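One chain of protein is taken out of this complex; the other chains stay put.
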């Protein structure tokens, strides 16, 4: 329980379906995950094992058990499934992910030469066994898909069985819905919101200025993804207007 | 005790009144604070709980007790007090900070529409119960205050009861005394030094090049703030000329 002397925006509580914070794990130890959860477990909803890091992780089952106990979804990164798809090993990948204990899986076509139809077929296979977070947007900074294509792919992924759609930004925040300098491509964000209601979108937003922009645009309960594991509390202060970048929301000047 | 085969600059020792290292905590767990202190406790003087992170921290009293035992001041971030001021809850905020165990508090007007007179009144209220670190400079990159205004606000804050004055740089090092590319605004630093003796100033300097610039300008015992918690030892090597950026200070070439 935080102290109660300030008036702050309402926030959803766990288990959340909106206002999600999704963190990116690039290969942490179980000890460091445990320490993160002790301080910030209440503010984390989805724990993503980035790209193929889970494949190299000998302590994976213990980590997934720890996350489950903390009420946090564990999600396999989409690149690993793409590689499995390219090698004709989708079923083996899904079997392994299930046995390891993942409850969620990302379905993307960020690197593989996958058509929309291929993606929807893969998504349906994954959705039969996992909660699916699909991803839209390329990791290529020169990607030329139009705003309209973003809208259609997002809507199509939800139709095909995705529970949420992630809009690409990478760990760097310099592709997908962002320009190469990290600023928001507002036309693409608008196109995303035409494809799905905001509570079905998970915006990758690794940088503070990106998080603040999305909170100002969509409110404290916008779903945000690819947050560095160590910054879940810092993000929560942004959501609640407890940091300069968003504190206009708490400006309710009263007599001192 | 370090080994003794090198000739290094003299450094102040704890409890320091100059040569301070002030670190910025963005929401760490107590386990990670404990680990930082084991390795670098001798090099840290002030531990700042950035902006409103302390408000969300259920383990706060234990952290403050740990810092006190290590001989490190614990300081509440100024943005939280600004928000409390905007909501007419200054007294409640000071009461809570005192009960939690803070010994220091930052007084700023980085986001609130606060006049100099408002700030001095707030500062005096805080100084009656805490060591006050005031902050000068806006978080707005387009802030237009003049060098002369920096000088006056710094001198005024000391008159009003501040023990040290922090010059703004943020976590990013791209506002306040820095240009947007992180380089030093030398005219503003000069203006700050006209407002207070260097040992009463705490320069926010999150980046290595900024730390090195200030150490070259003012010597190993310049007070530096907003240091990432993990980089206190790296900063100490800069102060002592044990890193390339500042090692001219140790160049006392003798016969090999």
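We just call them A and B in the order they show up, numbering each chain from 1.
In this section, contacts are C-beta pairs under 8 Å (C-beta built on N, C-alpha and C of every residue); 3 or more make two chains touch, one makes a residue touch a chain.
This one's a predicted model, so the numbers in the text were calculated from it and none came from an experiment.
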{"item": "Candidate in contact with the missing chain, chosen from A:83, A:116, A:147 or A:217", "value": "A:83"}
{"item": "Absent-chain interface as seen on subunit B, which is shown", "value": "1-3, 5-7, 35-36, 38-40, 43, 208, 230-234, 236-237, 240-244, 247, 250-256"}
{"item": "For subunit A, residues in touch with the removed chain", "value": "26-32, 50-53, 55-59, 79-80, 82-90, 92-93, 96, 110-113, 139, 171"}
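What we mean here is this: only the chains that are shown with their structure count from here on.
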{"item": "Rounded Å distance between subunit A and subunit B, as computed from the means of their C-alpha atoms", "value": "34"}
